[in-house]
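Every protein chain except one is present and positioned as in the full complex.
On to chain A.
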Amino acid sequence: MTPLLQMQSITKEFPGVKALDQVNLKVMEGEIHAICGENGAGKSTLMKVLSGVYPAGSYDGEIHYDGQLAEFRDISDSEKRGIIIIHQELALVPLLSIAENIFLGNERASKGVIDWRSTFAKTEDLLKKVGLRESPGTLIEKLGVGKQQLVEIAKALSKEVRLLILDEPTAALSEADSQALLDLMLELKAQGVTQIIISHKLNEVRRVADTVTVIRDGTTVSTIDARTEAVTEDRIVRDMVGRDMANRYPERDRRAGEMLMEVSDWNVWHPEHNDRQIIKNINLNVRAGEVVGIAGLMGSGRTELAMSIFGRSYGQNISGEVKLKGQVANVKEIDKAIDAGLAYVTEDRKSLGLVLDENIRTNVTLANLEGVSRSGVINENAETTVAEKYRAAMNIRTPSVFQKVGNLSGGNQQKVVLSKWLFAEPEVLILDEPTRGIDVGAKYEIYNIINDLSAQGKGVLMISSEMPELLGMCDRIYVMNEGAFVGELTAAEASQERIMSLIVTE
């Protein structure tokens, strides 16, 4: 085997910080190469150097691609050579069709007139290759994230890709979609497409990768050849964080107290199509000090359930009852739900959880401005004190609470969102994918915060697509499928296999 890509002693400096320091990366022709590292370790910077976002000359070191010295000036330069990156945030135009998106900027046209017949025929071929059964004329906005990811890959294939780079491809995908995507990666490998995958999910890395390179603090820590030596998750984690992580989930005293929240006979219909029932007759309860999980595939209705309970922020014709501490609670509007003691930490913190242009202080008090004001006038001293308190308690890494939250890392942003809801003093917190897209170290801190909440006697309802996380954190797990609960498991009973089998047998 020959190397397709060799990046040698790549060093990239920004004013005041060395993002990459003598990084080496060797990718063999036809292999799947995984790059692991914490957020901020330098993975994306390295990929930006490779794809020409940072043009030749702005970094030190050499890139050899396909046997020659490569000096890419920009992205289109590297794309011409068959290097294609699929970013975490998908770059498709929602109101154009699959076919139009695939050939966007690369239209099958002569003299500016598009040949639709050939466009559609070629799209059909590509969709077959990636295993997506959709008509080429379907609009992107009608597709879920998993299918959109496949469209991105089809788009890459349309450009005669030789080196396909997938940045966190399964971060937003459900278990089933993730599996399908990994299968596709293996199939593309069989067809000779070399691939680089950047991922936080170590089980996936283990499944597909031939070689694993771990980056930490801008340097290459280790390169593991999965064909000759055993790749264990422990080893990768150790290399990533630079220390042993004996337990990825911190221990907690498991003690369930009084009943905090009971939801009974909860039914919700789709906000636009009133004949589609999204949530079907759900009953659930959370006790003080309990961490209760909701497992289920993407699209099973977990987020919809949470949002419909939280001030009816999703759905219509909602029926059912919510009791808090034994009393029927009015949670029909969001402010009422907050007053009643509920908090909902959204799945998408950037677009639903934070005002990115505002600073930490403003974001922390947003859900409880009454707590820092008198007769409608904000006491900024009190506000600063509150923000400082949470900065310290949550270990938000920032020089000051006047920092814009848009400038913080994902883990710190999540801590700000949690601070906001803790300051609203809820009894029950619904956490929707609380550790999505944040690195191992920050995850551990979030788990500790959850455990603290439970120790204080709060109830936590936790939605997660990562089953190990649910298994590691929860006292009980509800299993959800197609809008209904199909099982309830205690921590002792629960395992990945049992959860999956409950989902698939229903």
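In the analysis below, a contact is a pair of C-beta atoms (placed from the backbone, for glycine too) under 8 Å apart; a residue touches a chain by one contact, two chains touch by 3 or more; residues count from 1.
We adopt the following convention: contacts and distances are computed from a predicted model.
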| item | value |
| --- | --- |
| Chain excluded from display, named as in UniProt, from "Xylose transport system permease protein XylH", "Tetratricopeptide repeat protein", "Cytochrome C" or "Carboxymuconolactone decarboxylase family protein" | "Xylose transport system permease protein XylH" |
| Residue in contact with the excluded chain [from A:Thr385, A:Gln456 or A:Ser495] | A:Thr385 |
| Option touching the unshown chain, where A:Ala121, A:Ile334, A:Ala484 or A:Met500 are the choices | A:Ile334 |
| Sole contact to the chain not displayed, among A:Lys48, A:Arg108, A:Lys420 or A:Lys458 | A:Lys420 |
| Identified contact with the non-displayed chain, of A:Ala230, A:Val377 or A:Ala392 | A:Val377 |
| For chain A, the residues touching the chain missing from this view | 14-17, 310-311, 313, 334-335, 337-338, 344, 346, 351-358, 362, 366-367, 369-370, 373, 376-378, 380-381, 384-385, 398-400, 402-404, 407, 420, 424 |
